[in-house]
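Take a look at the structure set out below.
With one protein chain removed, the remaining protein chains of the complex are shown where they sit.
Letters A and B mark the chains as written, and numbering starts fresh at 1 in each.
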Amino acid sequence: MNKYKIEELFFEWLMLLSTVIVLGSLILILGTVLWRGLPALDLAMLTQIPKGGYYLGEEGGILNAIVGSLCLAGGATLLALIISLPIALYLQVYATRSRLIELIRLSLDVLWGVPSIIYGAFGFTLMILLGMRASLLGGIIALALLELPIMTRGMDEAIAMVPADLKESSYALGATRFEMAIGVMIRQALPGLLTATLLAFGRGIGDAASVLFTAGYTDRLPDSLFGPAASLPLAVFFQLGTPFPAVQQRAYASALVLTLIILAISLLSRRLAGGLTKHIIR
Amino acid sequence: MSKPYDASMARRNRIRKDIFARRIMKGLTVLAGLLVPLMLLALYLRARPILEAQPLTELLTSRVWRPLKGDYGFFPFMMGTFWVTSVGMVIAVPPSILTAIYLAEYARPRIRALISPLIDLLAGIPSVVYGVWGMLTVVPFIEKVAAPLLKRWLGVVPLFNSENPTGYSVLAGGIVLAVMVFPIIIAVAEEVLSAVPQGLREASSALGATRWQTVRHVVLQRAAPGVVAAVVLGFSRAFGETMAVLMVVGNVIQTPHSILDAAYPLTALIANNYGEMMSIPLYDAALLGAALILLLVVLIFNIGSRLVLIRLIRR
Partner (left out) sequence: MEPKILIRDLNVWYGDEHALENINVEIPPGGITAIIGPSGCGKTTLLRSINRLLEETDGIKITGQIILDGIDVYARGVDVTDVRTRVGLLAPKPFPLPMSIYDNVAYGRRIHGLQQVLDKGNGRNLDKIVERYLRAAGLWEEVQGRLEAPASRLSTGQQQRLCLARALAVEPEVLLCDEPTSALDPISAQRIEEQLRSLKEETTIVVVTHMLRQAHRLADYVIFLWMGTLVEAGPAEQVFDHPKDERTRAYLSGMIG
């Protein structure tokens, strides 16, 4: 066997090893959370809010955080959707090759890379400006900003996949751009649009640093847009911060709940991407 | 009385609707484009009091952090960020790039279709979950296995020796960050490598080059700027990561001298102290100043690497 064969084999093994390391760390993370979280997980945790003494290891659950997170991420995703979809359509329908559009795409990509704590800090400054306190609404705004670039670029790319012939045949029938966008593009790109939305939702529900500043935390269920709201990532964080092993156990269980939600979203987006293809022209 | 159908009226309405929609969409788009400058401006305005109270050079180089006495020195925190991020990148870069090469150049389509979603999944795991994993697995591993071994074998090198290794350390933060940036570097690098024209690979293998020779001399050569950009994107992600790092680095205000020392990165500083930042003079300005520094660094790295990627991929 010559030197080049040996070199080839060596690097091939090194690459396989690297891939195993990367996938192994995924398995290790999921395994750790499952193994440590499952024993502490019970029905009460999912269905009750914290009672007095919960943070000393007594009765209660994290329903406040589960509901809070769903409200926060749900609201944020809705808000981001309202803003993102028009932007993505604009990028694809009205102005495809201008300088401005390239600049907007660049700035969305750059926003994608902005750390979530910065969104928290920025949201916090906005709230001070508006005289708001830490609240569900504040959290929703910060998370919506965080989700905006993810969703917009995802949709942008989904719409870009719509075949040009389809657009042209719609124009050829005399449709305005707007009618083409609503009637053809959205329908054709629907699976991609939903995947982008779910991806953004997943990012929103898992983020802690941005809601830390803006949504606050409470042991009650969220009841108003202007009151504070709990969230799962912060539930994990705060419970870990207590010195009581029983509460720390619950932090692991909370992390497990969060991970399961993320896994479910990931699976759902795959199913949707495959399942909603009835009206799609290939 | 019903009006007679007027075709030109209907058409005018449709066109009016089109123009209206266009204006709204354009408005939102421009607003989104202004978000980055707006963030910079907002953070700058909030941070201005501290910049006026202390010269920037002193803020960046002072090691003293006593908010109650009005001393705000960012140096230990910047070093904390620097150490954790660097260690993370040293660990993350080789396996990420090799995995990206494997996926782009070696793996069969079926294998790639199996592995790629798993890597996406890794990217989707929330940072607190990374933090929990770090506390439960990485920290004890360092305390019980890595630290004693490093001390025994490499203890003479200060970098690997520590007086009081608890496991909560730069190394723990680095390992957690490394795993967090794997998917980012892999995804971007794989895309860059796949953008290298197939004809170039064939030109090399038609000359009898082995696959690795083609990768090393031709593909990587061509994709080099993009691979660097992928690494820089990973770096800036690691640089700004907050919760996961905060949970495993120990948060001791000091300049680390060893990878087994505890550190206190900028992001952790902001997250840990936001609660009291309105109650001490200048504290909020100092914390938002830290956020501003963070944002500036991340912006520079991100813009740079994105420009490179645009040139390489969208051609």
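Note that in this section contacts are C-beta pairs under 8 Å (C-beta built on N, C-alpha and C of every residue); 3 or more make two chains touch, one makes a residue touch a chain.
A quick note: this is a predicted structure, and the numbers were derived from the prediction, not measured.
Asker: Out of B:209, B:228, B:282 or B:310, which residue would touch the omitted chain in the full complex?
Answerer: In the full complex, the listed residue that touches the missing chain is B:209.
Asker: In the complete complex, the non-displayed chain touches which residues of chain B?
Answerer: Looking at chain B, the ones touching the missing chain are residues 108-109, 197, 199-210, 213, 217-218, 221-222.
The rule is short, and it goes like this: only the chains that are shown with their structure count from here on.
Asker: What whole-number Å value describes the gap between the mean CA coordinates of chain A and chain B?
Answerer: 16
Asker: Mind listing the chain A positions that touch chain B in their complex?
Answerer: Going by the criterion above, the answer is residues 4-5, 7-8, 11-12, 14-19, 21-23, 25-26, 28-29, 32-33, 36, 83, 86-87, 89-91, 94, 100, 102-104, 106-111, 113-118, 120-122, 124-126, 128-129, 145, 148, 152, 176-179, 181, 199, 202-203, 205-209, 212-213, 233, 236-237, 240, 251-252, 255, 258-259, 262-263, 265-266, 270.
Asker: Using the touch definition from the top, list the residues of chain B that touch chain A in their complex.
Answerer: 14-15, 17-18, 21-22, 24-26, 28-30, 32-33, 35-36, 38-39, 42-43, 45-46, 94-96, 98-99, 101-103, 106, 115, 117-122, 124-133, 135-137, 179, 182, 186, 210-213, 215, 233, 236-237, 239-243, 247, 267, 270-271, 274, 287-288, 291, 294-295, 298-299, 301-303, 306-307, 310
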